[in-house]
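Okay, handing you the structure first.
Yeah, one chain of the complex is gone here, protein chain that is, but the others are all in their spots.
Chains: A, B and C, in written order; residue numbering restarts at 1 for each.
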Amino acid sequence: MRYSVFSILANGLAGNRGWKPVWREPEPKREYDVVIVGAGHGLATAYYLAKEHGLGNVAVLEKGYLGSGNIGRNTTIVRSNYLLPGNLPFYELSMKLWEGLERELNYNAMVSQRGVLNLFHSDPQRDAYARRGNAMRLHGVDAELLDTEGVRRLVPMLDFDNARFPIRGGLLQRRGGTVRHDAVVWGYGRAADALGVDIVQNCEVTGIRVEQGRAVGVETTRGPIRAKKIALAVAGNSSRVAAMAGLRLPIETHVIQAFVSEGIKPFLDIVMTFGAGHFYVSQSDKGGLVFGGDLDGYNSYAQRGNLPVVEDVCEGGMALLPSIGRLRIVRNWGGLMDMSMDGSPIIDRTPVDGLYLNAGWCYGGFKATPASGWCFAHLIARDEPHPAAAAYRLDRFASGRVIDEKGMGAQPNLH
Amino acid sequence: MSAATDFARRDAQPFRLAAGGLIDRSRTLRFGFDDLELTGFPGDTLASALIANGVRLVGRSFKYHRPRGIFCAGSEEPNALVELRTGARREPNTKATTVELYDGLVADSQNRWPTLRHDLLAVNQLAAPFLGAGFYYKTFMWPASFWEKLYEPAIRRAAGLGRAAGMPDPDHYEKSHAFCDVLVIGGGPAGLSAALAAARAGARVILADEDARPGGRLLADRRLVGGRPGPEWVTAAEAELATMPEVRIMRRTTVFGVYDGGVHGALERVNDHVPAPPEHEPRQRYWKIVAKRAVLAAGSIERPIIFGGNDRPGVMLAGAVRAYVNRFAAVPGRRAVVCSNNDEGAATVADLAAAGIDVVAVVDTRHEVPAATRDAATKAGAILVPGGRIIEAKGGRSVRSALIRSGEGRDIHVGCDLIAVSGGWTPSIHLTTHLGGRPTWNEGMASLLPGTLPPGMSVAGAAAGHFGLASCLAEGARAGVEAAASLGFPRVTAETYRADEESVAFAPFWYVKDSIGKAFVDLQNDVTVSDVKLAAREGFRIAEHLKRYTTLGMATDQGKTGNAAGMAVLAEATERSIAEVGQTTFRPPFTPVAIGAFAGHHRGKDFRPTRLAPSHRWADERGAVFVETGNWLRAQWYPEPGETDWLQSVTREVQATRERVGVCDVSTLGKIDVQGPDAGLFLDRVYANTFSTLPVGKARYGLMLREDGFVLDDGTTARLAEDHYFMTTTTANAVKVMQHLEFCHQCIWPELDVQMVSVTEQWAQFAIAGPRARDVVTALLDPGQDVSNEAFPYLAAGPVSVCGGVGGRLYRLSFSGELAYELGVPARFGDALIRAIMEKGAPFGIVPYGTEALGVMRIEKGHPAGNEINGQTTAHDLGFGKLLSTKKDFIGRFMAGRAALTDASRPRLVGIRPVDRSVRIRAGAHLVPRDAPADAAHDEGYVTSVAFSPSLGHWIGLGLLSRGPERHGEVVRAADPVRGGDTPVEVCPPCFIDPEGERLRV
Amino acid sequence: MRIRCPYCGERALEEFTYRGDATVTRPTSLEPSVEPAWVDYVYLRDNPAGRHREHWYHGAGCHAWLVVTRDVRTHEIFSVEPAAEGHG
Partner (left out) sequence: MSDRLAARSALHGFAVPGRHGRMDGAAGVTVGERVDLGLASVMARKGQGTALREIARAAYGADLPDTPRHVAGPEVGFIGTGPGQWLAVSERLANGDLSTDLSTKLKGLASISDQSDGRAVVRFAGGRAREVLAKGLPIDLHPSLFAPGGAATSIIALMGVTLWQVDAVPTYDIAVFRSLAGSFWKWLTDSAAEFGYDVAPTR
């Protein structure tokens, strides 16, 4: 059913009895054209497969509930302020898809282009951000380089007077912002379902059937399912699932934590990152400050972290915003990052025919959801990479054509 | 009863009982709530004091701005949130039930406009039918631009209850560590008996309780332990624990989370019970308690029964009612209706009656009402309604009456100002799940009970589902004994406790289906029964979906009182058992923790430690401008009187150095002693070039790669003896390189006989550069030391005697390109040496120069530094290709050989000068062909570093340009859209000055 | 998390720096033919959801590189050994 003010009024007056389920809960069929594993980017992928490529006989298999993965536990920042040519066109494509998403899906995902501000605190950092800002502009992406005063005008309550690392300016992308994470899940899920995609929750893939070098189906906790093509988008579980087809990936699984404070009246109207510590923050529409920082730093399949990072993040918060000292954290959680060896994602075929891989998103793949689905669908349907994602090849590590935005080298926890 | 809501009345604490309670009536405390001036007693919480004063309306709800009162007596409170304190100390969303009253306390109600009593936004209630769960996902989509401009600001203004202070927090916070054998979490009967047992066995025990004093329910209920009133027993237990040296009782301390390795996070509210922390004392202390064993005795949280209007001020949990009456001698009303599904109803009725409150009706949801409850009802002269329920609590800003429906369906309408409700108890198992343990649903108790526990944790008392007082005491003692015994302490015999009779029987009853009006499941987030049903209808049937769609349990109380009922309603709506529906995940913190507490000491200037160079004090006296480089503070430049901007100073420093002589503190460079017979061999493997062949008394530039073939760091390393090298790293990478070397040694080549240690801090080291450098050095060295070009040529290195016999080291190195030396002395002489250098250098016109001038000179010389060695560049990119030895294996050698890393089309190091010499170029500008548009297709590289070259009189830069070295002489453009620049620049070799390097060899 | 350093004893997580999989070994040959082995060493990881042998550095303590065997789902630590037996 279509959502609108009118549907709300009509239903409201009718005691809200008329609303229909957002999606079906189908039993998985025994065979599909495409089986997508993982209901994060997988949902967007399924939607675009059906919508853009006319592939309706598609299933999304999800081991938990829709949105139980990182798409449902991230800090919701969307931006396209990347540095390297391999990344910029892709994330800008994603930004453009966000900008039209709500009308596309008839679902309010609260795309809020309140601006993303990366602070810098030294001249070398300024130079690096200038380099990045210029790269963005050359790619037709909006970017502004602010000095201290420019930052002060935007966020007056920062510590400008007593900072250990003075704020010297920031790189601002006004089109960046936040998107309501759960709404993205539900919006894509609902829209894909409406196009006939089977969304199967509580269905864990436990094996991948490979016959003569070709993937032909998956074993699941709800029985075997055959498929012409199998697409993996399982984030922190990428290595485990790929191993079912005998693959080893340039990926480690790490946990990153996030925090939300008690709700307060409007306080911060921008997304902000600290340049001299690990802290970034925005305020959710519910009023909580949603913030986070660095990875815990060690391989982890536990969706939770430890205290050193909690302290590190809060120290960063206090260094930047001394007025949040008395605000309280109500909840703190973690998610499983698919940290790649160069910090950039992979959208590619694999050595196994019919098996496609979407992984390596690190802590930055929420913003990518639309473009990731768009390009992954393109790859699956046409068997050729989408131009915007052409650099995300699996063989770039062997060749050395890595996409290393931070210049940290082949150590995932440093990206 | 009107008195209950009569704000005009001022006579002192009209709702305070004449006697009793654990309060100190000898002192009166004054406090303010909104425009009211009120009084209370030590021992009160803000909530109990408000109750004693007849204040029942304390806040407005999140979405509908409905009047709200006090619902609980502990940290599970969903309703009574206030802004505590004022100004920079304002704390929004503070639970009145956990605030200890102090003299002069000031609190304000939240989320109301203009006033609490007349809140205009209450009109939201009219729109309620359209503001159901998730309504916002279904609209506000058109037109897109309106979201940020119109809809979102409106939603955000409405959301969020309290207001942040908006000023820097004036108080300070501390971190601390504690270690123990047994950590007891919760100091109720179970916790106290556990602590006593473990302590008697000789274990180091920490007992933490979030309350101001231990005791738990024993402070709230009229119970007997061993014949003594509960509070007396508690006092005795405290007293015994206090005598034991290895026991620490931590009051006002909430254990908020369980972490790996027996680490428990706890927050001690050291000074929240006073107006402001005394000088030198923190407001709060964040503890990391490392415990070998933990006994969770966190008790249980009472459940409501959900009915229409259950959010009205005056509707209160029965256990809370008893707490206010018994512990605080404050009566929450004068005419009460008691509604429960369990045998504690009797105690509630009895306690109310004993306090002289009329109990008008006793509603028991069970048809079989136990004798105790019947008797209590009769004694109190209340009508008893077996198998009954409340279908609506009527009233405005406070309950005025209750509409009761009897088992037979008869409606009874009774006037009342208090409804004490109990739906039974939910064990506080939160902390058992923090490490991923899944609780298990117990049908009999209609509760989740602890499942898999964190290693070393056991659970006792109500938290484990033992609701009887006697069993709480017994189980606590047993848990204490076991915990100690498991650590090898003697197995003491658990004390046996006697408690008065009680029955804990109950029959689950979650919500009243035939309620009239809104029935709230989550009081703080305004989630109603119909919201839950709507969500179910829309397919949000999984517990986690329900939570996210309705926001059930996502408020500051995390659904401590509402979640269980929410799941029950969902189960019913989807025709499944509660077990099937499952539960949402508990996460830390158990109760909210202030961000400042986690930061502790590390804020403001103390955010990170500051490293000061040996010449810091001298430079400071001299008025140097400092810059943060990593944790170091370094002199950036030294302004002279009359100089107005940095460029003037820096230009002067460079000119003076190039024409005469300058000095710069380079002590911050990483310095590593690499020693042992295999030191040379080891360096050959970690450096791309060769060091085993370096003669003693010589230094050499070295380049280090990462194993993936990209450049890691560079520096010079001198050979001081056959088996002793002195390595320097960049300031930024000092720690990283040390770690890298130790990895290479310990994990890759442990067979090598080499030892390494950082000596960064041991040496104060100064670069003395410029044509007169030798004169200055000669003047500093003790006589008889020859530093002539012949005796001490370029790249020579060796020990020297400085200024009267101080043992130093001299290196003939040059970053500036001038004749230059680096002179090192033990750091304690650093301050004296810089002063001596300036003194001895004066005749030669010496100037100190800072990191800026250093940078200018290295750019003039084309030396790559941090902006070029950025982790993305290869040796080949930086023109160091020839350094890579082909005679040996070294870290990164194989991967550096890959085609992609040596591809000629990669951006490679070049020099840049503006075609129009008067133009300034900027680092970060991108390089595009002269006549091409500045776009992605034509992006050929970028400018890494720039400087105004005093020697050349114009701006110069270094850059990384595709095929750069083949393009010297070509003109390209430096496009800098973020700063509005776009200027033609000429590509040239990176070295602008003295390319043959003659000056540094003179 | 707490790690029992063989030399220093049980210490807090803050004192250690993580590197990663300790089961990959650096090839000794520089022959072009061993490129796959180098790629494995530098880039590919098993990344199991279970027991994991991994390198930790006790940088704030004894500077020893340790091989820790840990269940990466529960963070239970089974063993901690110096990477270089009797190093020093």
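Keep this in mind: contacts are C-beta pairs under 8 Å (C-beta built on N, C-alpha and C of every residue); 3 or more make two chains touch, one makes a residue touch a chain.
None of these values were measured; they are calculated from a predicted model.
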Chains shown that the absent chain touches, full complex: B, C
Among B:Asp606, B:Glu643 or B:Asp935, the residue in touch with the chain that has been omitted: B:Asp606
Residue, one of B:Ser503, B:Gln755 or B:Thr983, that touches the chain absent here: B:Gln755
Residue touching the undisplayed chain, where the options are B:Gly32, B:Pro129, B:Gly436 or B:Pro826: B:Pro826
Touch with the omitted chain, as defined above, among B:Ala836, B:Ile912 or B:Ala975: B:Ala836
Of B:Ala624, B:Ile768 or B:Cys803, the one touching the omitted chain in the full complex: B:Cys803
For chain B, the residues touching the chain missing from this view: 172, 174-179, 204, 279-282, 288, 290, 601-602, 606, 608-613, 617, 632, 673, 675-677, 723-724, 752-753, 755, 757, 759-764, 779-780, 782-783, 802-807, 825-833, 836, 840
Hidden partner interface residues of chain C, rising order: 7-9, 11-12, 14-15, 60-64, 82, 86-88
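We adopt the following convention: only the chains that are shown with their structure count from here on.
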Centroid spacing, where centroids are CA-atom means, of chain B and chain C in whole angstrom: 28
Touching two or more other chains - residue numbers and ranges from chain A: 302, 306-307, 410
Sites on chain B at which at least two other chains make contact: 259-260, 263, 288, 435-436, 707-708, 895
List of chain B residues in touch with chain A within their complex: 62, 88-93, 129-130, 132, 135-142, 144, 147-148, 152-153, 155-157, 159-169, 171, 173, 175, 257, 259-260, 263, 265, 288, 434-436, 530, 534, 537-540, 542, 544-545, 548-549, 551, 554-556, 558, 585, 587-589, 592-600, 602-608, 610, 627-629, 706-710, 712, 866-867, 870-872, 895, 898-901, 922-926, 928, 934-936, 939, 942, 944-945, 975-979
Touching residues on chain A, where the partner in the complex is chain C: 237, 239-240, 243, 248-253, 297-302, 306-308, 341, 397-398, 410-413
Interfacial residue positions of chain C with respect to chain A in the complex: 1, 12-14, 17-21, 35-36, 39-40, 42-49, 52, 54, 56, 72-75
